[in-house]
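In this view, the complex is presented without one of its protein chains, the others remaining in place.
Labels run A and B following the written order; every chain starts at residue 1.
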Amino acid sequence: MAWVNAVIQGILTGGLYALFACGLSLMFGVMKVVNLAHGDLATVAGYVGVGVIAATNVPFLWSVPIVVAIMAVLGYVLQRSLLQAAISRGELITLIVTFGLSIVIENGLLQFFTANTRGIGTGSSLISASFSIGSQITIAWLDVVIFGLAIVVLLGLQYFLSGSKYGRLIRAVADDREAAQLSGADYRHVFGIAAGVAFATVALAGISYGMTTVIDPTSGTDTILLFAFAAVVIGGLGSLWGTLIGGIVLGVAQQIGAQINISDELLAGYIVFLAVLVIRPQGLTARRSES
Amino acid sequence: MSAMADTTLRSGEKLRVTRSRRNVAWTGIGAVLIVVILAAFPYYVKSGVLVIMIQGLIVLALASMWNLLAGYAGLVSVGQQAFFGLGAYFLLIPAMHGLSPFAALPIAAIGGGVAGFPLWWLVSRLRTGYFAIATWVMAAAILQLIERFQSIGGGSGLPLPGLVGYNPAVLTADTYWAALAVAVLAMAAVYVLLRSRLGLVLTAIRDDERAARSSGARVGVARLLVFVVAAAGCAAAGGVEAIDQLQVTPVGGGGVFSVQWTAIMAFAVIIGGLGTIEGPIVGTIVYIVLQQTLQSHNAWYLIILGLVAIGIALFARRGLWGLLDEKLNIRLFPVGYYLWTPGQSRRRRRNGSVSAGTDVKAGSAS
Partner (left out) sequence: MSEAVAPQRRVDSGTPLLEVHDLVVHHGQLRALSGISLRVYPGEVYAIIGANGAGKSTLLRTIAGLHRPSGGSIVYDGKNVTGVRPDKRATAGIVMVPEGRRLFASLTLEENLKVGATYARPGPWTIGQVYDLFPWMKERRNQRTAQMSGGEQQSVAIGRALVANPRVLLLDELSLGLAPVILQRIYGMLPRILASGVTVLLVEQDVSQAMRVATHLQCLLEGRTTLEGRPSDVTAEEVEAAYFGMGSSTSADAKSPVRSAPDVEGGEA
């Protein structure tokens, strides 16, 4: 039964990974940016959450929208300034700039918060509680809540992209930037909106992550970025729900790996990721055709 | 020594293409002189300075390799720490079996290069962004693998055997010479590669990969070669680091598999000048200066290094060396070409100022 537990755990963790991944997928789908600082931004959100709670003593649930709003604005600003400048100078420069950003963020966090790990105290006993199905399956409520959150976020994103004015604009700009300009759309503003949305999801992901485990300045690249990217790649780029599938596959693979050998958890995930990269290169090497 | 090619203009006149420096000999002599002077350092320079220089030479070797990858082959790898770490372990293992660490350095280099082949097969088909992430995953996966082997220290590493009983001053000097050798060889490798036909292929790739492929250039081979050479170079540097640290630790602040190493080599290259051979030298100097002034255990020097690198990547694409180059028009390592239109001769070129000859800098990023 430990295996069933592992699979269920993996599926639920997949929700968290999908939360990490959807922002990355959005930014790559729209701006063609592989944001190497993505994971670190989730960590920043986690730290901002810690900071907000500590500074204002608001109940945990209040801090969430505050952090999300801060990160969304940060996303818009960062996109319009730094990232746009990098994008207009090419893929190479963009990679270098986002890599540099990642290192600066990590070391910045290290400098100001030290390497000590932090957790987000939620002050609610609900979070650490778990329930049981039958006699041998235990599921933590928190994991279910986060999975539910992931579904809600993905649904929200889907509705936003398909039904709203900016969602349409984002898809249009992603399809054909020039044609969108000819229709009066300032693509840089649209990019900014997309980045704001992506950062908002990253914020939720970072806070959720901070609730499930402790975070430290290097969590961003050690774990989050790789998991996010793995979920995107495994699930298939360009598909929002694909990130959920990818996340689930990754989560399950990790849990199965952990069952085999407790220290194999991460390695199992990497192997699956690399296997997908090798076996399905056509999905990754083919560029979205630029009109 | 000048490689000349003849091309014919539409009008039937002939164009000549020559190396951008007549006196390659001078550069060669100059380089040898510098190396000789550097090699003599342990005889009249303090140990403390030598230790700093060892760090600098390691970074110089790494930077040359990253520059080769990103500046010439368009391969942005953020996982080079994989080879750096592998090199350290490929040094550790023979040392554990009795070989002197210094003698094991070539093994580390070769081991790294050999490891480059299967890893290249994994990542070679990926485009820029995916390639970067794949290299990062690759490094993380290799770290996980290494940590599982308790025999080589698992997660906490091992001290490097074979260095006990060494006279400290002699050890420092020997380490210094090893570092110098690795750095010189790394830069020499880059120089030779770029002066060869491969250099043109690489520049072509960087400028327009599809066009390069369709013109018949052996793009795949060129990139593979670059990847393997960079792997070997980073591995050799990792070996020197192991000797310098007297131990091999996989993770932690100075851990050989830490992404900080890639950050350092990348930033050094960007700041110094991506796509120029001289760039890594300038970048390494900047790195050492920053590291020394801000104390190496502080995270600040990496923050500043990173911010400066971002700024230069955006606003001074060719780095500090590029800025210098524009002002003074020097080239230490002649890998470029001059294009002479008919009727031009060297004498006229020196007298006339704005010539019709176009300086085609094969050694620099556009």
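Note that a residue touches a chain if its C-beta (ideal position, glycine included) is under 8 Å from a C-beta of that chain, and two chains touch if they have at least 3 such contacts.
Since the model is a prediction, treat every value here as computed from it, not as a measurement.
Novice: Which displayed chains does the hidden chain touch?
Specialist: The omitted chain makes contact with A across the full complex.
Novice: Out of A:5, A:181 or A:212, which residue would touch the omitted chain in the full complex?
Specialist: Reading the full complex, the residue touching the unseen chain is A:181.
Novice: Check the options A:32, A:89 or A:171 and report the residue that touches the missing chain.
Specialist: With A:32, A:89 or A:171 as choices, the missing chain is touched by A:171.
Novice: Which chain A residues touch the hidden chain?
Specialist: So the residues of chain A touching the missing chain come out as 165, 168-169, 171-172, 174-176, 178-187, 291.
Quick note on the criterion: only the chains that are shown with their structure count from here on.
Novice: Report the inter-chain centroid distance for chain A and chain B in whole angstrom, where each centroid is the mean of the CA atoms.
Specialist: 33
Novice: Where on chain A is chain B touching in the complex?
Specialist: Those residues of chain A that touch chain B are 28, 32-34, 36, 82, 85-86, 89, 91-93, 95-97, 99-101, 103-104, 107-108, 110-111, 221-222, 225-226, 229-230, 233, 263, 266-267, 270-271, 273-274, 277-278, 281, 284-285, 287.
Novice: Which stretch or stretches of chain B touch chain A in the complex?
Specialist: Per the stated touch rule, the residues are 70, 74, 76, 78, 122-123, 125-130, 132-134, 136-138, 140-141, 144-145, 147-148, 259-260, 263, 266-267, 270, 298-300, 302-303, 306-307, 309-310, 313-314, 317.
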